[in-house]
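Only one protein chain is missing; all other protein chains are in place.
Here is chain A:
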Amino acid sequence: MSKTVTDDHEGMDQFESRRRKIFVVWLPLLVFLFVLLFPFYWMAITAVKPNAQLTDYANHSPFWVVGPTLDHIKYLLFETSYPGWLWNTLVVAVCSTFLSLFASVFAAYAIERLRFRGARLTGLLIFLAYLVPPSILFIPLSVIVFQMGIFDSKLALILTYPTFLIPFCTWLLMGYFRSIPYELEESALVDGATRWQILTKIVLPLAVPGLISAGIFAFTLSWNEFIYALTFISSSENKTIPVGVLTELVRGDVYEWGALMSGALLGSLPVVILYSFFVDYYVSSMTGAVKE
């Protein structure tokens, strides 16, 4: 874990003049914020623009909307399979997250605390597994999925997503378990607790923040997954949001930008809402995975 530094964070900033600070700090920061947020603004404003204003830049300012409409969202919810994709994505993300957390908790505890013979090597292998990208696994995995007879089903995704979730969650939880003092476990062992009792009554309650971090991170990763879902799913009713929006809402040469952007907006909302509740957990899991 990182060493926390208690130091006054004002540091050298106090010597800078106010005018200099505007040009050196605030102006670049605002440009960064504008560039990073503009695509979302553009997505949102397009999602509520009536079709007549969508491409008519001569008579309507493109940056604003007069008389916003919910037609695109209504169309999406009632005339396409969008609600079904939303449901599929949710089921797949929740199932694969729980499956991965279950396997990862035991693996991380074993590597970090039981210290069986070869534990260090296993830890290294888990880290290497995290570095294997889906874009070199999807072809052989599609063969395996087909042979197992689960092609074009939610199960195909639920079983393959843990390939990138388990290494990530295990690696993250190892860091959390390491931060729990050994003495707690030792005294429980002396008092006659079994390993199972130690895990469920002492270590897991203390590792709850780590479990939340790993869980919401895994949920987001599965929600965003694309290449497996694109390869293993062929029928419309089994598609996830990213695949469904891209393959079913894009038809011919006339793009329905309003519907496409509302699809993108609605599909992003669940992870953004989750994110807004757990910002600190996200940041700690992201930086934790890098720093360990």
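Here, contacts are C-beta pairs under 8 Å (C-beta built on N, C-alpha and C of every residue); 3 or more make two chains touch, one makes a residue touch a chain; residues count from 1.
Just so we're on the same page, contacts and distances are computed from a predicted model.
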| item | value |
| --- | --- |
| Among "Cation:proton antiporter", "Oligopeptide transport ATP-binding protein OppD", "Phosphatidate cytidylyltransferase" or "ABC transporter permease subunit", the UniProt name of the subunit that does not appear here | "ABC transporter permease subunit" |
| Touch with the omitted chain, as defined above, among A:22, A:184 or A:286 | A:286 |
| Listed residues A:51, A:80, A:153 or A:224, member touching the removed chain | A:224 |
| Residue among A:75, A:98 or A:257 that touches the chain left out of view | A:257 |
| Given A:66, A:132 or A:208, the one touching the chain that is not displayed | A:132 |
| Among A:88, A:170, A:213 or A:238, residue touching the chain not depicted | A:170 |
| For chain A, residues in touch with the removed chain | 2-3, 5, 7-13, 25, 28-29, 32-33, 35-37, 39-40, 42-43, 46, 54-55, 57, 62, 102-104, 106-107, 109-111, 114-117, 119, 122, 126, 128-129, 131-144, 159-160, 162-163, 166-167, 170, 194-195, 220, 223-224, 226-227, 230-231, 241-243, 245-246, 255, 257, 260-261, 263-265, 267-268, 271-272, 275-276, 279, 282-283, 286-287, 290-291 |
